[in-house]
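Below: one structure in structure tokens.
Only one protein chain is missing from this complex, and each of the others stays in its spot.
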Amino acid sequence: MATESAGPLGREELIEAYRVMRTIRAFEERVHTEFGTGELPGAVHLYAGQEAVAAGVCGALTEGDYIASTHRGHGHAIAKGCDINAMMRELYGKAGGSCNGKGGSMHIADFERGMLGANGVAAGGAPLACGSALTAKVLERPHVSVAFVGDGAANQGSFAESLNLATVWQLPVVFVVEDNGYAQATGTRYHLRGLDVARRAEAYGMPAVVVDGTDYFAVRAAADEAVKRARDGGGPSLIECQAGRFFGHMEGFDQQGYRGEGEVERLRADADCLVRFAAASALSTEQLAEVDVTVDAAVEVAVADAKAAPVPELSELLTDVYVSY
Amino acid sequence: MATESAGPLGREELIEAYRVMRTIRAFEERVHTEFGTGELPGAVHLYAGQEAVAAGVCGALTEGDYIASTHRGHGHAIAKGCDINAMMRELYGKAGGSCNGKGGSMHIADFERGMLGANGVAAGGAPLACGSALTAKVLERPHVSVAFVGDGAANQGSFAESLNLATVWQLPVVFVVEDNGYAQATGTRYHLRGLDVARRAEAYGMPAVVVDGTDYFAVRAAADEAVKRARDGGGPSLIECQAGRFFGHMEGFDQQGYRGEGEVERLRADADCLVRFAAASALSTEQLAEVDVTVDAAVEVAVADAKAAPVPELSELLTDVYVSY
Amino acid sequence: MTQSPRVLSYLDALNEALALEMAADPSVVVFGEDNVGGHGCDGTMGHAWGPTRGLHNQFPKQIFDAPITEAAFVGAAVGAAATGLRPVADLLFVDFAGVCFDQILNQAAKLRYMVGGKAKVPMVLRAMWGTGMRRGAQHSQALYSLFTHIPGLKVVAPSNPVDAKGLLASAIQDDDPVIFFEHKLLYFGSRGVVPEERYTIPIGEAKVVREGGDVTIVAVGRMVNEALGAAEKLAAEGIQAEVIDPRTLSPFDFDTVYASVEKTSRLVVVDESSPRCSIATDIAGTVAENRFASLSAAVRTVTGPHAPVPFSPVLEDAFAPNADKIVDAVRSTLPSSVISKAS
Partner (left out) sequence: MTQSPRVLSYLDALNEALALEMAADPSVVVFGEDNVGGHGCDGTMGHAWGPTRGLHNQFPKQIFDAPITEAAFVGAAVGAAATGLRPVADLLFVDFAGVCFDQILNQAAKLRYMVGGKAKVPMVLRAMWGTGMRRGAQHSQALYSLFTHIPGLKVVAPSNPVDAKGLLASAIQDDDPVIFFEHKLLYFGSRGVVPEERYTIPIGEAKVVREGGDVTIVAVGRMVNEALGAAEKLAAEGIQAEVIDPRTLSPFDFDTVYASVEKTSRLVVVDESSPRCSIATDIAGTVAENRFASLSAAVRTVTGPHAPVPFSPVLEDAFAPNADKIVDAVRSTLPSSVISKAS
């Protein structure tokens, strides 16, 4: 495991990293509250607790790089620079949403920012990221692709095939496995038999590391290395990040009774990536507080805007099926 | 790698092992000749060269055990005790074939002998073998299941998922990967990057070994161990067997131009499992010759019988779609 | 039954069927992701959400969780079925058939035929389907048309708790592979008096859920209720619609539809899926082939559009057919004299 260290990041970068993580947290906590009122439709999977993974990985990327996300995609989208107003509108199914309201939480995308989309199918993003990596390779562009995959989704065949394809084609892709301990209510002790997914990647012939996913700096260091390798033509890598989720699998779905006694409380108390980051980053209380205020206000705006936004035109039902038909 | 040794097998067992391998060889060589005449229809993938794998693995099994096979399934079927007359009829699409002529080479099966079928889909047998292993486990029967999978098919997602499912459910199943160096014209150096599939199985949490697939005794020893483990409730294992195929990928399909200069000749000269077996087994020339004569005669009978057999009734087109509909 | 009638949800009716079949036959095994409901990291178990909730208490050896490996566990269901079990595998959303489609298309459906009848595959694949839950394009499909196209499969789609329980029992007892469609809006939205005892409803028998002489409406799954709603509205105009719930899509009880069309001479088919190569055009085309002479008007299909299912509630609500659209379709089959008389 890489160890915690603020490393070579400058102050601006540190503040930006905190802003990203803090935005994800505020966004998710607020969505949780809003869902509770019954007004927010759909299947919403919250990312709170795992922020350092999205922020650490996307911190290593440029705007032209690609990410392919999961059903739990808000954090990845925010870290890749997606507009939270458009995202919030998307969650509410409103016009002006990231996908004009037609995708919802599970399909938020922003191709202009290299966010290829959340995905409703487990490991659905892995082959897509191989594809955007292929584009970069064939067109000789310097872009790297990242596929986020959950611990449970790592058992999907399409994920294993993607590891193989990426090594055979030597694609500039980084697989990021987010081990949050569960696939729905099923623990990794059962579905992975407690084993690291990283070992599988090695067996396919790519370098792989396991890092503490609540440690921004550890994630970032691993990502910097893997992204550099990919960008330099060194092929794929895998990073396995361990970080628990604070909420249930899906809003309104589970009571988390499958979790250990006090498990979530312990996570919030001892494994909060924001707290750990604040301590390790040596940013001042004022610097942090300034970000907090801006972020909270921005999320407030996003919610108000989304609620006030119009619903899509009914004609939207039939558009965008094809470019031409 | 396990080393060559006749080990603890008695003479009857040795003769039986030779009979099985010799039958496969004679069957395949003859099918090759018959295909050349243009009379034999269909997609026929010959097993010659890999006989020690089927024989060694199935030698470790009882009648009640199951095997799930591949598109290159004749050898597995013969080793599991299927009737070569019925098999040959099947190849010709005749009444009385293993599948009444409705399956063909790629679907030869014999459920009474635990042969769950060749399979036209790469790695198609792996999930099926997990299923028969589940049957044994749930009904508390002492049966073990074997899934044969080619090197190329080992890249299929369904195979990776089967490894995972077998470990999670601790199924009495043995995965046998037959590395014959190629998937069609694509070499393992390319599609596996020269890596052992065994490492993947270990990453999923099961014991795995690599053995020389032209060495009956090495295969048999590995199979005995893995089958015993499975039968004793110790869960799944994987055996990777390396043995080249003598013929092309499929009859009438390829000219083998993708193979190295003299590669096939070297295989036949230096890596013929029958020759190696004969030498290591210490069976006498007479004992071997007796088997040779019987086997050749049996194959002759099978071909004559198959050619003379009637085609299926036209009504068969519509039967066996369902038990009831 | 002399006791006061017992009302069950569609979800609980399915749960009861699973329990009764497991109790009656130890070779019935049930598995899928979170079918038990998790083996939490500290071993805590039993948080299933759907129709399998709580079953592990009674049947600890017959129900278990699977990792997210649909290709492996659906394929394992085929292998298990062919060797002595009666597996009931759970796909969760039918949309996930995509990741295990080979197991359905090429293994389950064809095994018996390919081996010349020398094996059978008594398995059930349960799956949630349909629009209305704001789940977006990858969690809202119907897809039964795909399975109906495939020889070797049986396809069942009950519209109410009584049928759900009886048809699931039949599916489990059936010797062929059955894809069992559970409309997610019916889980809690459909309730009915369900007999407590074990019973079956035959696969392949449609049900005339409302009699009428003017037009035949065939509707699938949740659309049965919409069709009944349409029939009410039409009745107010003096138009008597006969509503048929096929219940099973493969085999399909065309005889019941034919008999109705011979009486009414008009056919409207209501199907929540997209139109092309759908169950709607299938029924329309087959009736036009085999009962052309009975038809006095063009057949009408009422389906979702040729589009994925949108997320936004306002758009999703416009996707599926509803009673009003059905009423319009019925009107279009009637001579204008009848309609003007009615309105």
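So that you can tell them apart, the chains are marked A, B and C in the order they are listed, and the count of residues begins at 1 in each.
Please note the rule applied: a residue touches a chain if its C-beta (ideal position, glycine included) is under 8 Å from a C-beta of that chain, and two chains touch if they have at least 3 such contacts.
As the structure is a computational prediction, the values presented were derived from the model and not from experiment.
Taking every chain of the complex into account, the omitted one touches A, B, C.
If you put the hidden chain back, the residue from C:98, C:195 or C:229 that touches it is C:98. Considering the whole complex, the residue from A:31, A:128, A:243 or A:271 that touches the absent chain is A:128.
Across C:131, C:148, C:248 or C:265, the residue that sits in touch with the chain not pictured is C:148.
Of the candidate positions A:37, A:285 or A:324, contact with the hidden chain is made by A:324.
Residues of subunit C that touch the chain left out of view are 71, 95-99, 101-106, 109-110, 113-114, 136-138, 145-146, 148-152, 250, 252, 273-274, 276-290, 292-293, 295, 297-301, 305-308, 310-311.
On the side of subunit A, the interface with the absent chain consists of residues 66, 68, 97-103, 107, 109-112, 116-117, 119-121, 124, 126-136, 138-139, 145, 157-158, 161-162, 164-165, 168-169, 316, 319-325, using the contact rule stated above.
Where subunit B meets the missing chain, the touching residues are 41-43, 93-94, 97, 99, 101-104, 106-107, 119-123, 152-153, 155-158, 181-192, 253-255, 257-261, 263, 311-312, 314, 316-318, 321.
Basically, only the chains that are shown with their structure count from here on.
Rounded to whole angstrom, the centroid-to-centroid distance between subunit B and subunit C, based on C-alpha atoms, equals 40 Å. With each centre defined as the average position of its C-alpha atoms, the distance from subunit A to subunit B rounds to 44 Å. Averaging Cα coordinates per chain places subunit A and subunit C 36 Å apart.
Multi-chain contact residues of subunit A (touching two or more other chains): 155-158, 190-191.
Shared interface positions of subunit C, i.e. residues touching 2 or more other chains, are given as 67, 69, 71-72.
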